[in-house]
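One protein chain is absent from this view; the other protein chains keep their places.
Moving on to chain A:
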Amino acid sequence: MLNSKVMQSSRTQALLLIGPALVVYATFAIWPMIEVVFLSFQHWNGLDPQREWVGLENYQYILTKDPVFWIALRNTITWTLLAVLFPPTIGLLLALGLNEQLFGRVPMRAIYYLPVIIAPIAVATMWKWMYDPFFGLFNQVLTNIGLQAWIKDWLGDREIALYSMFVAYTWQYVGFSMVLFLAGLQSVDRSLVEAARIDGANRWQSFKHVTLPALRVTIAIVLVLSTISSLKAFDIVYGMTGGGPAQSTQMLALWAFMQSMQIFDFGRGSAISVILLLVTLTIVVPYLRWSQRDEGASE
């Protein structure tokens, strides 16, 4: 009797505590998501009180008649592959370096993390200046050291614009991976490292057999978070190229935004968003299941 009463009251308390957050979350996160799914089956210009139900027409259009969607999808995939490969790798190397007893490693850690806390739109603006073909830092430096032949229109050349942008993105996100890896490295058992030294392991073998296995969970977290943040890359593209030149840096998140907010075709914009959502879910859901299984195992 008493027991069930206690359970009851603690359940009520829990509901009271998560209630407000749940309401806010449902209103501003869950409902818009559901709304987007509805919108993707409708035709709407954003103003018309009437929303016309058109079934799969929006999907059919973007998949068969919209060449920009395919460019955006390809760019998003390229971007995501690069974002999963480079920033985590560089971040891991930095973390390994800054985990050693180096002079000035604390300020160095702060410096590498600094870009993470800058607004992406500010990063975009800054790098846009540096990439400016006439007055930008890069071309100035190349001129000054006599490498005029290397001068490029970094953001204006369709062949390289995406990669120029990715360098800026890497600069911003390397610190994020680095901090997570640094935290992960603290969990490496010192006596295991010593045992490996006594067993005759060199630095690489010790890294492979002691450090990497200890970082397994951290690596999974970094890769999943990098995937998610790269799939929704928006601000940096919007700020640096706006998807240009000639849609060569177009990406799904930006294209969805442009369809809805600039072309005022909310149906097609929403359909792109739903596709992006599906892509994200197919990556995130397995991760969540895996991490919950891991939690269950440790109990």
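As a convention for this text, contacts are C-beta pairs under 8 Å (C-beta built on N, C-alpha and C of every residue); 3 or more make two chains touch, one makes a residue touch a chain; residues count from 1.
Please note the rule applied: contacts and distances are computed from a predicted model.
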Pick from "Pyruvate dehydrogenase E1 component beta subunit", "Response regulator", "ATP synthase subunit c" or "sn-glycerol-3-phosphate ABC transporter ATP-binding protein UgpC" the UniProt protein name of the chain that isn't shown here. "sn-glycerol-3-phosphate ABC transporter ATP-binding protein UgpC"
Just name the one of A:L47, A:I198 or A:L278 that touches the chain not displayed here. A:I198
Identify the residue among A:A124, A:M165, A:V210 or A:A256 that touches the chain left out of the display. A:V210
In the complete complex, which positions of chain A touch the hidden chain? 189, 191-192, 194-201, 205, 209-210, 213
